[in-house]
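One protein chain is absent from this view; the other protein chains keep their places.
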Amino acid sequence: MNIPSPFITLTTDFGTSDVYVGVMKGVILNINPNVQIVDITHAVSPQNIHEAAFTINSAYRFFPKGTIHVIIVDPGVGSDRQAMVCKTEDGFFVCPNNGVLSYLLQHLESEEDGTSEAVIIENPTYILPRVCNTFHGRDIFAPIAAHLSLGVSLADIGTPIRNLIRFPFPAIHTTHDTLTGQIINVDSFGNLITNITEKVLIDFLLSSESNEGTVGELDKHTISSQFEIKAGRTSLKKLNGTYAESEAGKPLAIIGSFGLLEIAINLGNAEAHLGLKSGDKVIVRRSV
Amino acid sequence: MNIPSPFITLTTDFGTSDVYVGVMKGVILNINPNVQIVDITHAVSPQNIHEAAFTINSAYRFFPKGTIHVIIVDPGVGSDRQAMVCKTEDGFFVCPNNGVLSYLLQHLESEEDGTSEAVIIENPTYILPRVCNTFHGRDIFAPIAAHLSLGVSLADIGTPIRNLIRFPFPAIHTTHDTLTGQIINVDSFGNLITNITEKVLIDFLLSSESNEGTVGELDKHTISSQFEIKAGRTSLKKLNGTYAESEAGKPLAIIGSFGLLEIAINLGNAEAHLGLKSGDKVIVRRSV
Partner (left out) sequence: MNIPSPFITLTTDFGTSDVYVGVMKGVILNINPNVQIVDITHAVSPQNIHEAAFTINSAYRFFPKGTIHVIIVDPGVGSDRQAMVCKTEDGFFVCPNNGVLSYLLQHLESEEDGTSEAVIIENPTYILPRVCNTFHGRDIFAPIAAHLSLGVSLADIGTPIRNLIRFPFPAIHTTHDTLTGQIINVDSFGNLITNITEKVLIDFLLSSESNEGTVGELDKHTISSQFEIKAGRTSLKKLNGTYAESEAGKPLAIIGSFGLLEIAINLGNAEAHLGLKSGDKVIVRRSV
C-alpha cells in the first residue's frame, strides 16, 4: 500500500464542452468519494503530446507531495501503446507511455534525488469491467487514479517498465557568440515561451566575462547593453525585470514564471503582433 | 427525508465567462458547505434542450448513486414552464420540465427497475426569498439542489407530476437492407455521434444471417465486408475496433464511448473535414 492521497489532478485535451471530463470525475468519485479533483487544464491542443509534457512539468511541483496527476493526451488510445503509472518523490503520474512525461523525467534527472519507478497498468481489478477503446480516460486512467488515492500500490497495478518513451527535445545550439533556442509554448496572453532557461542564459552571457562564481540571479544591469535577443524581425537589447518597465505595446524579453526566457508585449499580445509561433527560432547574440 | 448526498453536478448553457456558474456555487455552499460540486459542462449550445438531454444522459450513470444533478438549459425561464425535481434509482435531477430528461427517461424505461417520480418545485422554504425571472438557476434550482443534498424529501418540495415533457426522438428507419439514423451530437474533437446504438447495429447486421444467440460484443471480423456506412459523401466498409487501426487522416466508423456508432477521423477532425453536422443522415446498407 501507498499512503492515500486526497488530491487528483487532470490534464487532458478533452475540452470542457463535452461530458468526458465530468464523466471521469464521476468515475473517480464513485471509487473514492473523499478525493478532491483539481483541473490543471483540458485545453491541451488535440493530440499534442509535446504541449501536454510542457504543461504537467510546469504544474506538478506546486501540488502537495503524493498528489496523483492524470495526463491524457493519447493519440494512440486503443492501440498497443502502454498505459502506465509513474511514481516519483513528488507524486504519481497516470498516463499513456507516449512521451507526455518527457520534460518531467528530464527535470527529475537534473535533480539529485530524482528517482522514479513505473509500471504498466495490467490488473483488471482496478479498471472498469468493460474497456472502450476510444475512452481509456474513463475506463482505465480515472479508476486507476482513484484506486491510487485509496492507497493501492504500484506492485498491485502491474509489471515494472524501464523504458519510458521520450520525444527528442527542441535543441539549444551554442557557438562562440550565439545561443539558439526556440519558442516551445505560447500562453493565452500571447506570451512566447522559449526553451532557454534562466541558468542557460546566465551561463552563456557571463561565460565571456571575467566573472568568477557570479552565477545566481541575473544582474540585468551589468549585462544590459551586451547582447541582442532576436526572434523573427523582433530585436531586443535588454532583459526586463517586469512587464511594466517597457511602454505599453512594446515587445520585451523577460524570464517568466516558468524560469524560461519569454518574449512578450507589455499590455499586449506578442503572438498576435510579432508574427511568431511555437517552433520559431530565438537567437541570443552577445558582443565578445 | 432522503439520504443526504455529498455531490451536486451542474450541466448548463451558461458558459464559464460570466459569473452565473460561480454565483450558483456560492448559493449552494451557503446552504450546504459540505457538498462537493462537479461541473459536467457549461458549454451546452445556448437554449439547446436536445444537447442538454444528450449530455446528462451520457454522464449521470458514472456518478455515485444519490448524486444530485442540476440541468439548466431553460429557454422558457420565467414563463409558466414548470421547475421540477425528478428522482430515480440513480439520483436526483433538478431542472425545468422542458424535455432535458428525454433521453434519460427513455433509457430508464429500457431497464427493468427504471422507475422515477417527480414533483413540481413549489415550497418557498427551499428557494431564495426573491426570485428573478431571468435566473432561476440561482434563485430556484441551486437552492433546491442544496436542500436535497441535506436530505429534504420530494414530498416537502412540491406536488407530484406525471407528465414529464419529452421531445420527439430523431427516428431510426429500417428497411430490409438499410438502417437509417442520424448524427445527434458532435464532440469537441469533431467526432460525429449518431443515434444508432451498438445493439441496434448488431441486431440489424446479424438479422439476415444464420446466427443464433450471437448478440453480444460486435464481432467486427465476421461482418467486416458485409456492409457499407454512408454519410454525405463518406462511405465506410468496416467498423474499427480502435481509431489507430485506420491511417492518420482517414475517416472511420467505430462504436464510441457512448455505446453509439460514431464517424471519426484518426488523428483528425471529422466534422471539419467531412462536411457533416448534427442532423445529417447516416445510412447503414447491408448485402443480403
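Each chain gets a letter, A and B, in the order it is written, and its residues are counted from 1.
Going forward, a contact is a pair of C-beta atoms (placed from the backbone, for glycine too) under 8 Å apart; a residue touches a chain by one contact, two chains touch by 3 or more.
All values reported here derive from a predicted model rather than from experimental measurement.
Screening B:I8, B:V27 or B:I196 against the full complex identifies B:V27 as the residue touching the chain left out. Of the candidate positions B:V77, B:V94, B:A244 or B:I263, contact with the unshown chain belongs to B:V77. Which of A:P75, A:G137, A:G181 or A:G256 touches the hidden chain is settled by the complete complex: it is A:G256.
Touch with the chain omitted from the figure is made, among B:Q47, B:N123 or B:T242, by B:Q47. For subunit A, the residues in touch with the chain missing from this view are 6-7, 9, 11, 16, 36, 38-43, 55, 58-60, 62-64, 67, 187-189, 241-244, 254-257, 262, 267, 269.
By the touch definition given at the top, subunit B reaches the unshown chain through residues 14-23, 25-27, 29-30, 33, 36-37, 46-47, 75-79, 132-135, 138.
The rule is short, and it goes like this: only the chains that are shown with their structure count from here on.
Inter-chain centre distance (subunit A to subunit B, centres taken as mean C-alpha positions): 34 Å.
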